[in-house]
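These notes concern the structure reproduced below.
Here the complex is missing a single protein chain, while all its other protein chains stay put.
The letters A and B name the chains in turn, as written, and every chain counts its residues from 1.
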Amino acid sequence: MNTLVQTLIDGLVIGAFYSLIALGYTMVFGIIKLLNFAHGDLYMLGAFIGYSLLSLVTGNGEGAAGLLGIAVVLLLTMTVVGVIGMGIERIAYRPLLLAPRLSILITAIGVSLILENGSMAIWGAQYQVYPLQLPQTGWSFGGAQLTYTQVAIIAISVLLMAGLQLFVRHSIYGKAMRAIALDQTASSLMGIDVHRVIALTFFIGAALAAGAGVMAGAYYGTINFMMGFIIGLKAFTAAVLGGIGNLPGAMVGGLLLGLIETAGTLVLGGSWKDVVAFSILIVILVCKPTGILGEKVTERM
Amino acid sequence: MGPKTTKLLRLLLLAAAILLPFVSNNYWLDVATLALFYVVLGQGLNIVVGFAGLLDLGYAAFFAVGAYTTGILMTVYGWSFWLTLPVAALLAAGFGVVIGAPTLRLRSDYLAIVTLGFGEIIRILAINLSITGSASGIYGIPRPAIGGYPFSSQKDFYFLMLIIACLVIAAVSRLGRSRIGRAWAYIREDEDAAEAMGIDRVRMKLLAYSIGAIIGSLAGCVFAVKMSAIAPLSFSFMQSIMILLAVVLGGLGSISGVALGAVLVIALPEMLRSAEEWRYLIFGAALILMMIYRPQGLWPAGQEQAADEREAAGDGAKSVPM
Partner (left out) sequence: MAILSVQNLTLRFGGVVAVSNLSFAVEAGTIASVIGPNGAGKTSVFNMITGFYQPSEGRIRLGDDDLVGRKPSEITRLGLARTFQNLRLFPNLSVLDNVKSGMHSRTRQGVWGAIFRTGRQRQEERLITETAEACIRFVGIEEYAGRAAKALPYGAQRKLEIARALATQPKVLLLDEPAAGLNYEEKEQLIRLIGEIRDSLGITVLIIEHDMGLIKRISDKVTVLDYGRKIAEGKPDEVLRDPRVIEAYLGREEA
């Protein structure tokens, strides 16, 4: 019983990370139909920039950051990575929006390589220890542990996702995003600044991934320049699971994938964790390619 | 580039490739052999990415399937090298169909991410299964022999690979200019229109993906006996990316271009040893810059095709002036 509860808790935390990253995937896909392979690397970049900022604040982990300090670092990191996300769109993707889809996919691979190896050049290839000590205390129910940190991560993630949902539903930008997703040409004819809205989408997606990156760094304690590769794939799986292009779908898909994966690890052992996730991806694509909440994607004639 | 210069250039390159072992030291011969592996892998991937326009990000997985099939069959079951080839080809085609059949019905960019996942699964399997020797891999793979002549020296393997590379180049280029190759081009240009013209897109994509898989796995078989030891590290995501880079750099769909790209991807890092750490960073930048400024590659398919067609017309093939 307690292992089951523990699985549920751990799965929720991992699922929250997946959801946050999956949101960026799904938003960018929804608006310009691009699978942004570099998206997982923005999560990694967030972890590293958060690491550098935290090192500044705490003096290499010797001082305490304080709740306010951590909050400031989190927001600052999200902003910086958000801007980097916009820069990537501007430099690498925008010139290719009208080119064959293959070109822009290959470019995304190039961006991913640059982010990974650029980070390696800056921060080194070895694992870095996050300069932050989080409380290991919390509540325990008969053997299962729920730490304050886990609660905080889940709370922040829920807050971010709720904020995004509100923004997309009710702001003029959100409406513009949905309009562009439906028909880019018509939107631009109606006076929507398409490029600006696309840039904003990249900003939000990158910022959410960066938020997940900082939290994951703090939660797991170590970070590495390749940490975004696999998680990017899994976040994509989560996005497909929920129905690609669908925001609530990405959230549900992420949480669900986190739970399934944690349960799968429990049954099969840690080394099969990734195989479980990818097998889910393939099974979903075979059985229900539109995902759980997705609407029908027919390519327009 | 005129047709005559192209033909001459190809002959010169072939002559240089034949003479290379007699002037080169073992180190550079080894580099050249590796480049030939990339030529073969690049042509295989070229069918998928260049001809059919499908992005495959896990191509190294098929290389791994070939290498491990040969490695396991030869070391555990004592098979002859040559008998492992058809088994590897069948296995690779089987994997290609299993991965491709569900995915290729969907948007084509799904294939990219599924193949990426597949590449990782194969690597994780290789690390975790005992039959593949776990992380340390398989070693002591015997050398192949033809009619009592064993392949053992650097030179033997270089020539073996040179022959294979020439055969693969000839086969892929003939395929590209056939009914099948045209069907791939139609799908690449406009899927719906191709389907409306009576081309079964799922079937043709699956065919491209499987033929690519077979070529990749055959390269893997030779790789296993050449290295005599294989480990999961050789079949990482970066391997897939390097092969893709060779195709993109040389020119999507261009046979000569891909061969050139393969040689560049291997030779350049060797020449820029001092920039070792920056290698992948440079590769990443190269992919982006190529796509933005020269998507047709260094040796584009258009030029090559024009030259080939004029050549074919000169060969007495029927060309009706209309």
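Basically, contacts are C-beta pairs under 8 Å (C-beta built on N, C-alpha and C of every residue); 3 or more make two chains touch, one makes a residue touch a chain.
Not measured: the values here are computed from a predicted model.
Visitor: Which of these, B:9, B:90, B:163 or B:196, touches the one chain of the complex that we don't see?
Guide: The missing chain is touched by B:196.
Visitor: One chain isn't shown here. Among B:175, B:229, B:267 or B:282, which residue touches it?
Guide: B:175
Visitor: Could you list which residues of subunit B touch the chain missing from the display?
Guide: Residues 171, 174-175, 177-183, 185-186, 189-190, 192-201, 207, 211, 318, 320, 322 of subunit B touch the chain absent from view.
To be clear about the criterion, only the chains that are shown with their structure count from here on.
Visitor: Round to the nearest whole Å and give the separation of the Cα centres of subunit A and subunit B.
Guide: Going by mean C-alpha positions, subunit A sits 33 Å from subunit B.
Visitor: Could you pull out which subunit B residues touch subunit A in their complex?
Guide: Of all residues in subunit B, those touching subunit A are 49, 53, 55, 57, 99, 102-103, 105-110, 112-114, 116-118, 120-121, 124-125, 127-128, 192, 237, 241, 244, 248, 252, 277-278, 280-281, 283-288, 291-292, 295.
Visitor: If you look only at subunit A, which of its residues touch subunit B in the complex?
Guide: Those in contact with subunit B are residues 33, 35, 37, 92, 95-96, 99-107, 109-114, 116-118, 120-121, 229-230, 233, 236-237, 240, 271-272, 274-275, 278-279, 281-282, 285-286, 289, 297, 299, 301.
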